[in-house]
Every structure is written in structure tokens, then in C-alpha cells.
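A single protein chain has been removed from this complex, and every other one stays in its place.
Chain lettering (A, B and C) follows the sequence in which the chains are written, and residue indices restart at 1 in each chain.
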Amino acid sequence: MKKRKICFVITSPIHYSRSKLLLKELKKHPSISLQIIVGGSAILQNYGDIVSVMKNDGFEADEKIAMVLEGGSPIAMTKTTGIGIMEFATAFDNLKPDIVVVRGDRYEVLSAAVAASYLNIAVAHIEGGDVSGTIDESVRHAITKLSHIHFATNQKSKQRIIRMGENPKYVFDFGSTDVEFAALNSYEVSEKVINYLGVGDAIDTKKPFLIVMYHPVTTEIDKNREHAKNLLEAILKVGIPTIWFWPNIDAGTDDISKAIRSFRETRKPKHIRFLKYLPAEQFLGLLKKCSCLIGNSSAGIKECSYLGIPVVNIGTRQSGRMKSSNVADSGYGVKEIIKSIEMQISHGHYKKSLIYYKSGVSKKIVEKLAGAKLYTQKKFFDQ
Amino acid sequence: MKKRKICFVITSPIHYSRSKLLLKELKKHPSISLQIIVGGSAILQNYGDIVSVMKNDGFEADEKIAMVLEGGSPIAMTKTTGIGIMEFATAFDNLKPDIVVVRGDRYEVLSAAVAASYLNIAVAHIEGGDVSGTIDESVRHAITKLSHIHFATNQKSKQRIIRMGENPKYVFDFGSTDVEFAALNSYEVSEKVINYLGVGDAIDTKKPFLIVMYHPVTTEIDKNREHAKNLLEAILKVGIPTIWFWPNIDAGTDDISKAIRSFRETRKPKHIRFLKYLPAEQFLGLLKKCSCLIGNSSAGIKECSYLGIPVVNIGTRQSGRMKSSNVADSGYGVKEIIKSIEMQISHGHYKKSLIYYKSGVSKKIVEKLAGAKLYTQKKFFDQ
Amino acid sequence: MKKRKICFVITSPIHYSRSKLLLKELKKHPSISLQIIVGGSAILQNYGDIVSVMKNDGFEADEKIAMVLEGGSPIAMTKTTGIGIMEFATAFDNLKPDIVVVRGDRYEVLSAAVAASYLNIAVAHIEGGDVSGTIDESVRHAITKLSHIHFATNQKSKQRIIRMGENPKYVFDFGSTDVEFAALNSYEVSEKVINYLGVGDAIDTKKPFLIVMYHPVTTEIDKNREHAKNLLEAILKVGIPTIWFWPNIDAGTDDISKAIRSFRETRKPKHIRFLKYLPAEQFLGLLKKCSCLIGNSSAGIKECSYLGIPVVNIGTRQSGRMKSSNVADSGYGVKEIIKSIEMQISHGHYKKSLIYYKSGVSKKIVEKLAGAKLYTQKKFFDQ
Partner (left out) sequence: MKKRKICFVITSPIHYSRSKLLLKELKKHPSISLQIIVGGSAILQNYGDIVSVMKNDGFEADEKIAMVLEGGSPIAMTKTTGIGIMEFATAFDNLKPDIVVVRGDRYEVLSAAVAASYLNIAVAHIEGGDVSGTIDESVRHAITKLSHIHFATNQKSKQRIIRMGENPKYVFDFGSTDVEFAALNSYEVSEKVINYLGVGDAIDTKKPFLIVMYHPVTTEIDKNREHAKNLLEAILKVGIPTIWFWPNIDAGTDDISKAIRSFRETRKPKHIRFLKYLPAEQFLGLLKKCSCLIGNSSAGIKECSYLGIPVVNIGTRQSGRMKSSNVADSGYGVKEIIKSIEMQISHGHYKKSLIYYKSGVSKKIVEKLAGAKLYTQKKFFDQ
């Protein structure tokens, strides 16, 4: 029997981390031949090149695609999407996969979905149907409308995907692979690693510490620097040792980076260490131990719901997402942020929530990918 | 008061024809500054370069964009989309429109919608919510999910757009501009024009004649040549003088063109004349007079519903579209096609249908474009 | 010992034909690992997709690259070059060759040379140093200045390359692989093949016949259609059965194609058959038998010098090339062309010329490619 060729697309370091279990299941499935394309910020040193990390984990990239336009601006993001389509087209045309698997809502992901659709390759999409802020909100649903098989991470999202006209037979809610990975991970992060990487003062992870993950909001493009300054100010005032991850590559990233660099230069903050990337296991090992996650990352909404980590979620980036009680929403003001952090720290860890968790999600997805009847011509499913 | 800059994107000759009234209204509106970008097959000689046609009508292109990859193949279509995004990005970034107006479901249109979205420019989409075959079905809805203002052409489509999570306040059904144009057009086409253009025998348009408009089906990429051969065979057998329009530029176009060329070479058909493009008024003048339109063009579904022209609609390309009684669906078999044509000819013209018609649609669209409150951040509208 | 990875780039059908012996030598060399990238018009059906031809000959493409922009215009040619660079960059980055081998002066070739140079890969260039008309004249020398190893086809060209500042140790004149292939080829073309392919009347190749190969001149972009019409007129008047090859893909190609199509439609020429592509052996088998080659192809200058075929070389495209006595230059006028053809036919075949011929050229090139010490940093060689 001919194996089904399944091409997994990885375009950011975090994206790899969250897909690891899935990749392992894909690799070992007897009727699947796994292809991997790595591109976007996943192969940029400045964001944490994951090709060597992957090699250590036993995965090889079939193709590496440099596609990110410089500038951290809307136009850079736009052209990257165009370049991505051209490049994925050639890659898919040469690899000839039966299914292309994409996840999330980033522009490189849209590129892959567009390329596969036009090449009459079935597209499987993980994490569709969620609601959020930024341009991701538009793009996520556009990807849904280009995809043939949908793996939502929760019931509400599944219902939204169906509502958008997708065939219910191809819409599944097996839970979140991110959360599954977080649930299974038992790695204990070492202080040495943390303090070997990045810049800033050393952090003692045996004492209370915070994590910040703050990404640009593409639809508030003129405000990112100011908002980042507010957050830096708040973290400085709170005074608890903090591990701060540099922003992802979305439009506005340079504004946030500049805010950080200028802050470091002029305020010389003690007790803040800035990291670019941690391999998945180490990141989760670190996350489990932190007193509070602050920022606007979906990790606060998803992984932390299961781990019970208190989260201060700032601004609109995650607005609309299904949230557990561990999340305290905050506006962009310095005082409001400080108040929320203090409240969360005084509360301490939350009870484990299962809103995004189901066991065996990666296995179930891979079974569907291996066995689902494939089709090309989509048809709006009128109810 | 600063005028609102509205950028209209034209990427195929037919697209221009159908948008003419709209363009006139946009141009004369006192609070609108009209920008026009022309690209895709609209600037390719082989498909009927419309830049000079536009000039005659009083419109200038602010930017011309060469973007079509050669090959008439899925990969050509895919890369064209990528090139389009890169090019529209630069154009929009330099023109800085407040709204980008796109229509339909073609890949160049997806390019423009993606570029505008990522640049935080409001996108207005005409003809969303329809259901059809080919990749257009996926792309049309993806464009909807990237757009901010929607001008559906009928109630059903309006409801689908809302169902997909768009804000009902920004979804309008003013009817079809194509049909409005067809309704208002009183041009009498001259035989001289027809027989001056194109190749093949002269057609006497005062006697009964057929029109064929047959485009590739991108999701049946291996069948286009065979299906075209069937249709050629059927038309040959029917024996009535026929004006046949070359296919549009979608993947599969070269297969259809080859079928035609080979057919002309080996069968030397009498009474079939092949045309590339007719300016809108002339095309409609011709359409009004024809005994039956055969193929898979949306003109059969839309313009012909109002004009009452009998239509034989072949295959899946228009499957799902709302149709009036003038349309007889047919499979790809030679005999079936012949039978359908004979039936339609014996029936003769139909009564005017209003399913796609409303009066004043172009004016109403332009009023909305001029006055609507613009927004960038989309939000899935949960019901 | 690690094999040297040598990547051969093929971007047009004729390019493949002329490199066949070279490819065979590369493939069988024990210390070379051959990589092949096929792109440009070499994978376009309309110009004679050579991938299946290659397969029959035992060669596999490591990568196929769709890169040709539609339009047959200067802007199409320009953007194709840009797309080519992006695509070759990814391909080379993934294949990691030690040497990239390119030949000639086309824009896709410039793409490959630019990409390899910037990636610090040694570039070997075949056919540098020649002088001709069109943009090829500029591009050929630009490629020389980007290349590290030069295989000129004649002494004059070798001297020009050295004069341009290239290191004489890396400039070789082993003769022309095209001519070597022509000299070794003993294929007898069958009439059946000729008359199975293409369009137009059947040609009896046992009686006298002409061949036309007429390509656009990119630097006379407004004249190509007119010049092609003249040539068609002349061929019609001469009245001898003619096999006419469609033009290559350079800017102006659509103008020539249109001239041909319109001529066929209105003049219904007898005794002209139009072909797209013949595999190398068959083409040479045909060439050997023809009474005169007319047009502006380099085959008239190179292969025909050895084969002694009378050639009428029209216009500026080959101006400056070293020519043997078999070539009669002609202007673009109908009468002048007719006169030249008549003169050449009355002369009959010429004596074999060795200006482009040396034996064993392919083997010698491959030995150099296998053994030459490679370098990256170029240095203008002051004399």
C-alpha cells in the first residue's frame, strides 16, 4: 500500500514546540510518510532557529524556506505572505504531498494554505474557529475557508467552523495539542540554562519570578511601542525577578524591541532577563514554576489554563478567546497592570482547568489524517 | 474635507466590463478620490488588454501590475497569487487608499484582499456569499473573512455572509452590478465588429446563433481538455453558427486552448468563430441576440437571468449558484449537451427574472463606500 | 572521498538538447554527484516540456521551477528574472551544490548565476565571451563577471573573457558542445514524426525544404511583429515547403506568434508547417537534410557551420558572432530575404567548418569541473 504523504509546515519556533507530540505520532504511523517544511521565523537566528533543536529530536526538514521580509512592519508581513505562497508552491509541487497540515493563524500559515489549495492538495487546519484580536482574527477564518479538515481545540470553535459552512463530518474537536504537551511534560528546567541564554541579570528560579510574553498587535500598529513601555514600567515597579521573552515577528515587533532596548539602556533594570527562545520542554518546565505570566500570548490562555498559572492578559490580542478563571484581563495602563499582577500573585496558582484539554489529541488527529477520505472541491454546507 | 481614497482593483477584462457603472459613480462622487489598479489578465494582450478600452471610457490606471505566471496550471495560478500580494502591497503602500474594493473570487482578487488586510486597509467585497464549484468556492469565502464591507448580489448570499460571522451592519444586498449594467445597456452590436475580431468563419448575427463561454474547472484539472473536446464536438454537431469565447486564464486554460486549436486544425469547423474579448456594451448587445448561451460562465446565471437568454450550463463550475428558470444544467457528455441545447433552442427566450436584479445598485454601493464608518479590527459576530 | 556536487541548470528545451553529451559525462563521472534543476520554458507545455524527454534519456530533475511570467514582454522577462533568483536561491540552499553550471545568456540563466554567486557557490559558465545583439549581449557578459570558471566555445571569446578581467587560469576554449553534439549525431528523422507534431500542411522531407527559426529581438521590441510579417511574406513567396519553429519565450514572442497566427488565418499558407519543439537528435537529423536555415537562431551560426547548411541570418540578433562562410546576413526587407534565400539554395551545402568544433569538448569540460580548484572571492585580473 502506498503511504499517505503528509506535509507538516513549521513557520515559528513556538509552533514547533507545540506540535512535537503530533510530529512524533506522524513519524511513527505505519501508513504515513512525513514531510516537514521549515520556514518563516523558525529558521531565523534572531527568533531562535529551531532546525538544530529539531535535529536533536530526530526530525529532518525536507525543505528550508527563507521568506521573512525585514522591517517588522505591516508591509513586511504582507510581502512575506506573498513570498511564502511562491515558495510553498514550488516546495509542494516538488514534494507532492497528499495533505498539508497547518496550524494557527499566522501569515506564513496563510501562505501555505493558499498554495496548497490552489494546487488541489487537501489542507488540514489545527486551531481554527477561535476568536481573537489583531489581523490573526481575519486570517484564521480565511484559512478555515481554504481548509478541508479541521481540528478545533474546543467545542465553541468547532461550532463556529461548522457555522461558517464547513462540512461537520470534517470538523473535529480533539482538544489542544499545546495543552496535551504541557500536561505530559515533566521537564525540570535548570537555572543554568536560563542564565546561560539571553541578556540581563541572572534569575533564581527557586524563588518567585514572573514571565512576560508580549507580542505586537498588528491592528494597533501605532501603539505597540507605547504599550510596551507601559508594561516595562509596570514590571520595573513590581520589582519581582522576571524572565521576558522577546516579541514574535509580527508587524510592530521592531517597536517593541526598541522599547525594550531603550529601556535597558536608560533604566538599566535589575532582575529582568530577556530570552529569545527556549525549547518546548524547558519553556514548560519554567512556566510551571512561575508565579504569574504577563502579556498577551495564547500560552496564557491555553497551556496556563491547564497548569493553573495565574495570568495577566493585556489588551485586545486575545479578546474573544475562551478563557478559564486563571486569566485576569487588563488594559494597557501601568497602574492597572500592576494591580492585576499583584492580585494574581496574592491569589497564587489556580486549579487545573480542562477547557482546552482532552487526552490523546495528537494520536487522534494523526489517525484522522491517516484515514480520512480526502477531497478537493469544497462546497458550502448549507444548514 | 479630505476625500476618501477608494482604490478599485481590476484584474480581468470581464471584471472591468461588469464594474463600469460602479466606476462611473465612484469617479463622479464629490467626496471620493478614485484610484484604479489594473493587473492580471486585464493587461495581457492575449486575454484582451483593457487599458485602452478604459482610456476610451475616461478612466486612467494609477498603476499597472504584470503578475500572471505562464502555464495555465495550478502552480501558475498559485504563484500569481503570491506575486500579486507582493505587488499590491507596494502599490497600496504608495497609494495609501482608505478602502480597497475587490469583486469576485479570482486569485488576483485574493491577492489584493490579503495585501489590503495586512496593511490595515478596509476591504470592500462585491459578490461574496455565492456558492459555486472550482477553487473559487474556497477563495470567495476566504475573501469574505478578510473583508470589512460586503456587497452581496442576492439575499441568500447575504445570509451566508452573516452566517460566516460577519457583522450584519456591514453586509448589504443591493443586487448585482453585472445585471444592472446588462439591464441598462442598449448597445446594438455590429456584425462588422464581430467578424473583424477573432478567427474562424464570419457569423451572420441577424440569423440564429449560439455563444459559448467555457472556462477551466481548476479542481478537475485533468479533465478540462476532454470536457472541452466534448463541447466542441457537440457544437459541431448542432451545426448552428457559434461565437466562442476563449477561456479565461485559470489553471487548465492551456488545455482548453489546445483542444480548440487541435479541433480547428483537424476538423476545420465551419460556422464557429473564436473571439478573445468584446467590450462590455458590445458583448451584451451580442448576448441579447443569441439563441442560447452554452458553457459554464456566471454570465449565464446572472446577466442571462435578467435578459431571459436560454442557457446550457455545463458541469460543476456554477454548481450551488442561485439560478433562474432560463438555466438548463447539463453534464459533460456530448449527447447530453446536444439534447440540452436543442431543448433550450426550441423553448426560445425566457421571461425576465429579477432574482439578481435591483435598480440603482451601483449608486447605492458608492454611497455606502463614501459614508460607511471604517474599521480595521475584525471580530467574529457570534449570534 | 566526498563527491563534488555539480548542479546543472536547464531553462529552455534547446538548452537541454545542446547539453546532452555534457549531462551524460557528468552523470557517469565517478567523483561527481549530478544535480539537475529544470525551469523556465523547459517545463512549459507551449514551448515543449522536456521533463519527459529527459526521463527517456535517463535524467531526473531534482527540482522543477515554474518561473516564467506571462506576456512575452520586456516586463515579463524582467520579473521572470527576479522570480528566478528567489527560486534558485531556495533550490541551491537546499541542494548545496559545490558548482552551479549555467550556459548561454538568457535571463533565467542570469537568475541562476546571481543566486549562486550570492550564496558563495562557484559558477561555471559555458558560452561566455561571444558577441551578439539583443539584451543577451549585456547579460552574457554580466554572467561572465559573476562566474568563476569559463568554458568559451572559440578563441576570440576566450580572449574577450580574459580581457574583461577574468583569471586566464580559469578560462578555457574546448569548443562548442552544441557543435560536438551535432557532429556526433547520426539520427535520421522520420517524416511521420514531423507531420504528427505541429500544425499546417504535411512536409515531404525527402524533397527540398527550408527551416525557419526566428526569435524576437528584445531591443527592437516594437518591430518584432512587422519583421516577422516580412519573413512570413518572403517564405510564402519563395514557395518551397518549410518547417517553421515557433519563437522562443523572449520579450516579443507574442508579437511574432500573433503575426504567425494572423498570417495562417488570412493567407492560409500551403507548405508551411509550424512546430514547437523537436528533441535534439531529431532536430539535428532534420537540420542536416534541409536546403537552407532562415532566421536568427544561433544554430545557424554554430551547428550549421559544422554541418555546412546554408543559412540566411536576418537582422541584428546574431550581429558580432564569429561566422563561417555558410552564413549570408540579410536585413529585414522581404525582397532582401528572398534574394538571400535564393542565393543560398543555388549555392547548396557548404564545406564543413571547424571554427566552433573541437573533439571531446564535453569530456574536457567535465574533467575541469571535477578537478578544478574552487574559489569564491573573485578578483579583477589586471594585466
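Heads up, the rule we're going with is that a residue touches a chain if its C-beta (ideal position, glycine included) is under 8 Å from a C-beta of that chain, and two chains touch if they have at least 3 such contacts.
As the structure is a prediction and not an experimental result, all values here were calculated from the model.
Peer 1: Return the single residue from C:17, C:46 or C:134 that touches the missing chain.
Peer 2: C:134
Peer 1: Check each of C:221, C:334 or C:372 against the chain that is not shown and name the one that touches it.
Peer 2: For the chain that is not drawn, the touching residue is C:221.
Peer 1: Which residue, B:5, B:27, B:64 or B:258, contacts the hidden chain when the whole complex is considered?
Peer 2: B:64
Peer 1: Of the residues A:25, A:166, A:254 or A:303, which one touches the chain left out of the display?
Peer 2: A:254
Peer 1: Just checking the interface: what residues of chain A touch the absent partner chain?
Peer 2: That gives, for chain A, the contact residues 44-46, 66-71, 73, 75-76, 79, 83, 199, 254, 258, 261, 265.
Peer 1: Tell me which stretches of chain B touch the chain missing from the display.
Peer 2: Contacting residues on chain B, toward the hidden partner: 63-66, 83, 86-87, 89-91, 93-94.
Peer 1: What residue numbers in chain C mark contact with the hidden partner chain?
Peer 2: Here the touching residues of chain C are 74-75, 77-79, 81-87, 89-90, 93, 107, 110-111, 114-115, 117-120, 131, 133-135, 137-139, 141-146, 160, 163-165, 218-219, 221, 251, 316, 319-320, 376-380, 382.
Rule of thumb we're sticking to: only the chains that are shown with their structure count from here on.
Peer 1: How would you label the chain A and chain B contact, same or different, if same means the shared numbers make up over half of all numbers there?
Peer 2: same
Peer 1: Which chain would you call central, comparing Cα centres to the global Cα centre?
Peer 2: B
Peer 1: Which whole number of Å gives the spacing of the CA centres of chain A and chain C?
Peer 2: Measuring from centre to centre gives 50 Å for this pair.
Peer 1: What's the distance between the Cα centroids of chain A and chain B, rounded to whole Å?
Peer 2: 39
Peer 1: What positions in chain A touch 2 or more of the other chains?
Peer 2: 83, 86-87, 89-90, 93, in rising order.
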